[in-house]
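Note that this is a trimmed complex: some chains were dropped, and none of the rest were shifted.
Every chain is named by a letter (A, B and C) in the order it is written, and numbering of its residues begins at 1.
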């Protein structure tokens, strides 16, 4: 048995540098940072700290720090709390010392990334904690912010969740509209199987136990129970009897998660982790002139 | 006096088509929509409706619909409720009929945009309504989602809010860190004035009434009262006496907004409208085979 | 049982238009088509045919035709043989009539795509035919041309093959170097399982029957037999006894494919279908002045 802490592998820089640089350009616009350029002398160097204003789980430090290093290679950065750390309000996550101008110009972009990713990781951690002892896993959905899917799914992993599909091409997920367009659940599944690559899984969404009954006569990898009652979910778990992975889905909240987990489903998908989550409050504090200044 | 309803000008397509197409590519990945391609025949045509599942204000229909039209030019689309409409749960916003394949492949991308933008417009509308009779205006901040600033600021306008700066190059906003780096409020303002374009405004952030007092000896366009108490804000309004625009800022919620508005400030900036808002629940319903099918 | 011909779903235009337009720009360079611009009058209209010079299977017509339509919307195009058709030498695949200038300027770009994709589909079809009665499926690899993976994998499907992973993020494929870096097959598999999304499959590469024996004590979806002899493969099929999908891999040629299929493996992966295949010879013939000219 594997007996080691699972550390989430960091994102590959090639996956986020373009996004961060585009966000910087979005904020700098054409004329650049008018305020800083007019007010702050080029040779001012400062010592600053990125701090959490409220408690939460850290995620996205590398991403956020790239905003600073994109504008200058003169920063000295020390990371105090790695991604995955749980921190109290007021905790310093990283110190950055260097030229004040690019530091001020990158501040908002960096914090926009960091606040969002910490917010997702924190919310994920909180709901994971509610069901962890039962064994159900929390997963996210494709209801992510356009353009930020890679980052947001990473934040879910840092929060202790797992990722559902990254896109339409990861696996087959046969939903109600597919079944309607195909003309029935059986024909839909058979067509899927006939065109299936050998490393692609099939999951089917069902709304009722009758549909589940029909599905059990076919061979798929997973079922998605869509907006079922806890009673029906309990029944569904019995019916499936470990022959498929079972996902519960549909409006699941912190209040309802534990009861759902107790039905015995394997994974619980939670859309609001990425589409309606609050950013964590993070800020940049000036500590004083930079030691080397 | 202007006596006409203010309709928010729609976004220019050149400002959102690239973002939508990038989001589609993000979702389609390399292999495309495995499920739909395997299950749904090429000649199936369907009639569908985009509907609000909960009540709110519509924003972003053009943006969302571009996801469909990017994948096929065979759709017939009729818009039932324009951006800016307030709708009840269950309201149909638009009907789309056409080939089932691209319709299913674009569904999630379209809804991700629409849900987010309606969510922002709805939240903005709600807080605007709380202070509208007093005269204070609600504005958003630069705490937007990286890559989506243009869209999110548009949704705020549709919600009845106004926009603060779009970026660092719109206007000068002198904040505490700038003052620290410059060595004082007066020197900061004087430097700003010396380098100022003739169509650029200057706003200065103050934390205390003492700072405000100093600021009043200088000539700037606006002041930002950062995290002040309602009492201090009331005093500040007296001190300023209409010589500058006054913005209240810092952790303002639906609960605190009215009291703040009553102090007489001109604008109230609300960061969570863009960084921590809930998406509106919107969905795509299959109504049946397409009439022309 | 599914009893219908399987038609490969066409590529989504959003997946190939950028590639085709980039290729046109690559060929037009800065100064454009010097020869055509100097020699051919703007009002010359011609009737042309895209024809196969040698026999093969058609793939990529939509992709190739986009080269023409990118340069002018005045073309009238009729497709005579759809993707997936098997054609004899000399067969006309499509007719294009319209202005001669953009037709000549796009010719080479269009044919470069078409020749390559038909070449891949044809080679795939040929090797699929060798093993089709046995039941083994032919699949491609990630040894594709940089930048063209989506197109080349499509051509394999048109040829009757299936696709292996589209990238490093589709599924887990644990290879010898991973096992070495992890410190052993068992620890590698256990770590993979501990971090696994519920729709992700695991495949493991083995070089020997001893490794296979160890693998059978773990729970994975598929095994890759790397460069094994036909005898060992036969033995492996017995050992696995349908508990996993079995892929044969490593230097498989038209000569060796049938014997390998007869061992009972499920899928046979063939790298040269995409990295070393000959383009099909396709050309553009001038049939005369365009009817409408």
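Going forward, contacts are C-beta pairs under 8 Å (C-beta built on N, C-alpha and C of every residue); 3 or more make two chains touch, one makes a residue touch a chain.
Remember, it's a predicted structure, so these values are computed and weren't measured experimentally.
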Given the 3 placed subunits, let me have the overall number of copies in this structure's complex.
6
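Operating definition for what follows: only the chains that are shown with their structure count from here on.
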What angle, rounded to the nearest 5°, describes the rotation that places the Cα atoms of chain A on chain B?
180
Between chain C and chain B, is it the same set of residue numbers doing the touching on each side, over half shared, or a different set?
different
CA centroid of chain A to CA centroid of chain C, Å:
33
Once you find the CA centre of chain A and the CA centre of chain B, what distance in Å lies between them?
22
Just how far, in Å, is the C-alpha centre of chain C from the one of chain B?
44
Quick one: which residues in chain A touch 2 or more of the other chains?
166, 169-171, 173, 191, 194-196, 200
In their complex, what parts of chain C are in touch with chain A?
1-2, 6, 137, 139, 162-166, 169-171, 173, 187, 190-191, 193-201, 203, 221-222, 245, 247, 266-267
Per the contact definition, I'd like the list of chain C residues that touch chain B in the complex.
7, 9-15, 149-150, 153, 163, 166-167, 170
Interfacial residue positions of chain A with respect to chain B in the complex
19-20, 22-23, 26-41, 44, 46, 100, 104-105, 107-109, 111-113, 115-116, 119, 142-149, 166-178, 180-182, 188, 191-192, 194-196, 200, 272, 275-279, 284, 286
